[in-house]
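All protein chains but one are shown at their positions in the complex.
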Amino acid sequence: MSTLAPLEKNAGLVHAVETTLLAAPDREIEVLGRVPAGASRAEAVAHLRRAATEVRRRAVQTVGAAGAGHIGGEFSITDALVTLYLSVMNISPAQVEERDPERDRIVLSKGHAANALYTTLAVGGYIAPEALRTFLQPTSMLNGHPARTKIHAVEASTGPLGHGLPIAVGMALAARLDGSDRRTFVLLGDGELQEGSNWEAFMTAGHQRLDRLVALVDRNRLQQGARVADTNDLEPLADKLRAFGWEVVEVDGNDVGALLDAYAGVPAASGKPTFVLAHTDKGFPVSYMRDDVAWHHKVPSAEQVAQALTELDAVLASIDTEEEVTS
Amino acid sequence: MSTLAPLEKNAGLVHAVETTLLAAPDREIEVLGRVPAGASRAEAVAHLRRAATEVRRRAVQTVGAAGAGHIGGEFSITDALVTLYLSVMNISPAQVEERDPERDRIVLSKGHAANALYTTLAVGGYIAPEALRTFLQPTSMLNGHPARTKIHAVEASTGPLGHGLPIAVGMALAARLDGSDRRTFVLLGDGELQEGSNWEAFMTAGHQRLDRLVALVDRNRLQQGARVADTNDLEPLADKLRAFGWEVVEVDGNDVGALLDAYAGVPAASGKPTFVLAHTDKGFPVSYMRDDVAWHHKVPSAEQVAQALTELDAVLASIDTEEEVTS
Amino acid sequence: MTSTVPAAEAAPAERTLFDCRDSWAATIAEVARADERVVVVVNDSVGSSKLGGFQKEFPQRTINVGIAEQDMVGIGAGLANGGKVPFVSAAGCFLTARAMEQIKADVVYSQYNVKLIGQSPGVAYGDLGPTHHSIEDFSWLRTLPGITIVAPSDPDETAQVVRWAAEHDGPVYVRVSRMGVPAVHAEDYTFVPGRAVTLREGDDVTLVATGTTVVRALDAADLLAADGVAARVLAMPTIKPLDDDAVIAAARETRGIVTIEEAMVTGLGGAVAQVVVENHPAPVRSLGFRDEFAVTGSAEWLLDHHGMSPSGIATTAQTLLG
Partner (left out) sequence: MTSTVPAAEAAPAERTLFDCRDSWAATIAEVARADERVVVVVNDSVGSSKLGGFQKEFPQRTINVGIAEQDMVGIGAGLANGGKVPFVSAAGCFLTARAMEQIKADVVYSQYNVKLIGQSPGVAYGDLGPTHHSIEDFSWLRTLPGITIVAPSDPDETAQVVRWAAEHDGPVYVRVSRMGVPAVHAEDYTFVPGRAVTLREGDDVTLVATGTTVVRALDAADLLAADGVAARVLAMPTIKPLDDDAVIAAARETRGIVTIEEAMVTGLGGAVAQVVVENHPAPVRSLGFRDEFAVTGSAEWLLDHHGMSPSGIATTAQTLLG
């Protein structure tokens, strides 16, 4: 009794196919998990920096192998994703699996950074690292934008810009109705803020005084085809948010330590939602990608992947060195 | 060759019906036309006040007779409509009929105030006063929201809130492409500003530096079901607009003289669109309607219509007296 | 301009007519009393959704986002994520047209347990003009996989559908009309989603109606009976998933099908046509709005005007027998 079910005799319909696998990375990403309980700030920062760098190492190889992706905006948001999943949020693979009502919620509104999310989920133990090799492949659960029906840890399907914030407002309202202290986090692109749906939700969140809601904007100053300032300028962005009833915190969004501190101070003002204005670089930290609009969805060649890995390995080495020095 | 044309043999389809007429008003509205060229400010104000009061006299009778309408928001916006059509705008029935490309443009974004618009168009000579008796009646050109395909003077069909400003931005962009000095005016409700589409357009207009664009908000503090402040507050509204790149002018929106002065100063800042924050009362000036949310779409009884007419006639009398005094 | 418009065909004088919104309002309050997960989300539409009483009783659980439909539907999805059962209630025209991508992505693709209540759908706001008509909703929403679309035809069915929607886990769109309708279903009627209801047996021709047009189809069947034509009347409360079997049986057992809907004929009419050609080709005539924006007029007048008066329906049915 379903409307227009598949034609039975249609020989072309083959639903039970298995998927192809992308070429393997140089090494599979390690499940680093959360910052250990009781870690010092320096230890936490080192853990998160390492995780973020590993995520970037893996993600750039995925894009290279799949021949598609949005690497620039994935690299700018990686630090925020890793900081949230591995430290700030009250969340764990078990809580997700059991749908613990008290888990913190997160929505990646700039859903085109899916690969960064998937890789962060792998490093955090939410999905199997090997699954990353199915990115974009037929019947994979890892399509180009996160689907909540395919991955338990994804709280909301995103992709069309301007959807995440209203959903997050709903999550925060649900928490308040439950009398719960759980928090809701949402990650937005800066170009994305041109969508009016966001301003509806900014207004509602301010009016409703949702101070357990935290929105971070990945202020990388670039959108798909050009600089945000040349397309439809957002400035003065902080003033806009203040006029919509939000407390604004500015931070270096590619510095996990700064992000940790910013999130620790939430809510930044009681009775107000917090807007983390995270200054980032698209393509961070890879030299040939940084702040270049072409890398919104350009696909790195094999040489470019290798170059990125060299630069990222240098970052890993510097983290090792710093740890030795401080320990 | 058209998809799904009406079934030929369908006896129920009767397309050529004539319409019914509403009960006649106490007196049909007079076509007052524009403020005469060379009029003093006092004469202009008197002309506009008289016209606005006549519009209200006629509009309340239309709503009473039709048994439907949005009288509260019509009364709050009447002064702006009359001031624009009869004085500020470079517009005339002939220009509209000939589609003069250089005519100023106006969009009533809060389209539910259609009756005020229709009545203003009648007083301005754009439609026949007798047509007002067809408001909402079968096959009338005067449906509950203005339709550009039905009335020449209507530049854009409105009704769903949040559509007028983007359209007006397009009109202003067209003027700029033409190298024309013509201006674009748009009239918005305050509740309407909760629609995100407006904030997209505010951003675009600010970014594009459309200083021939003038938006007026009918700040009557009430929306359909409650006060704006209790539903989803807009304050600090002027700050919001400034942060979106607009110059803000505050004015008493039920004072035609103040409106004349505000519009005379446009653009209020070069390179910026102007936002006229017009403080009004819903239901102005009728005592039992003013600032009462019930009058968003309540229908006045015969007694209430009579009471409104009495109060409006007193206004007309006072205009006469003032004119005698000053002349 | 003279007064030559024919009056709407008079309904039998003794009929009591109901506003299904009253039933919706009573039922959503009843459901909310029993299940504290239930919340309503509105766009400045407390009054037009008749939720004034609900708001008084459940102020926390009445979320009025103001005039912001995208926000409203997104918030619905977020509330569902938090385990709530949100009923998002707004005029059908704005709910569907303004929030289409939120409905597609946030609710239906995401399989969030959100109930979308399309208030005053069809041409209920007849004289407010086509911007306020929600006659595309059936056609638009039935393209979306996995959503259930229901148009109840009387107060009792409205209540049952609201209760069912609250229980059902998944996206639902319900039309709640303000047009006056009599009680159409029997006292012991039970709404079953996806199931057509045979209100009148008959093998000459089939009338398939939904929502506000069901009573008109019944009246048309009376007219046809007077002419010796036995019309089967199927009430089709669920537009999606459609009761394919009932449609196929009608195609097989009667000489043709007339669909009648307060909507563009690409809605119920389109759904029925597609099942018919794929299973048992047979003649179908679809009444509704056909590729034109409606002229100004009241809801009743417009339905009559577009061939959906009882005699208009009967006349169309006759063409299938001719």
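Labels A, B and C are assigned to the chains in the order they are written; within every chain, residues are numbered from 1.
Here is the rule we use: a contact is a pair of C-beta atoms (placed from the backbone, for glycine too) under 8 Å apart; a residue touches a chain by one contact, two chains touch by 3 or more.
The shown structure was predicted, so the numbers you read here are calculated from the model rather than taken from an experiment.
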| item | value |
| --- | --- |
| Residue among A:147, A:201, A:214 or A:312 touching the omitted chain | A:147 |
| Touch criterion as defined above, residue of C:276, C:299 or C:314 at the omitted chain | C:276 |
| Touching the absent chain when the full complex is considered, from B:40, B:149 or B:321 | B:149 |
| Touching residue (missing chain; options C:27, C:48 or C:139) | C:139 |
| Touching residue (missing chain; options C:19, C:222, C:253 or C:292) | C:292 |
| Contact footprint on subunit A, counting only the chain that is left out | 2-7, 9-15, 17-21, 68, 111, 130, 133-134, 136-145, 147, 157-162, 191-192, 194-196, 223-226, 228, 231-232 |
| Residues of subunit B in contact with the chain not shown | 1-4, 7, 101, 105, 147-149, 155-160, 162-163, 165-175, 177-178, 184, 196-197, 200-201, 203-204 |
| Sites on subunit C contacted by the missing partner chain, in the whole complex | 94, 96-98, 100-101, 104-105, 109, 130-131, 135-136, 139-140, 142-146, 264-266, 269-270, 273-274, 276-278, 281-286, 291-293 |
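Rule of thumb we're sticking to: only the chains that are shown with their structure count from here on.
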| item | value |
| --- | --- |
| Chain with minimal offset from the mean of all protein Cα atoms | C |
| Chain located farthest away, centre of subunit C as origin (C-alpha) | A |
| Chain pair, most C-beta pairs within the contact cut-off | B-C |
| Chain centre separation in whole Å, for subunit C relative to subunit A (CA means) | 41 |
| Chain centre separation in whole Å, for subunit B relative to subunit A (CA means) | 46 |
| Mean-CA-position distance for subunit C and subunit B (Å) | 34 |
| Set of subunit B residues in contact with two or more other chains | 194-196, 232 |
| Residue list for subunit C, restricted to those that touch at least two other chains | 65-66, 68, 70-71 |
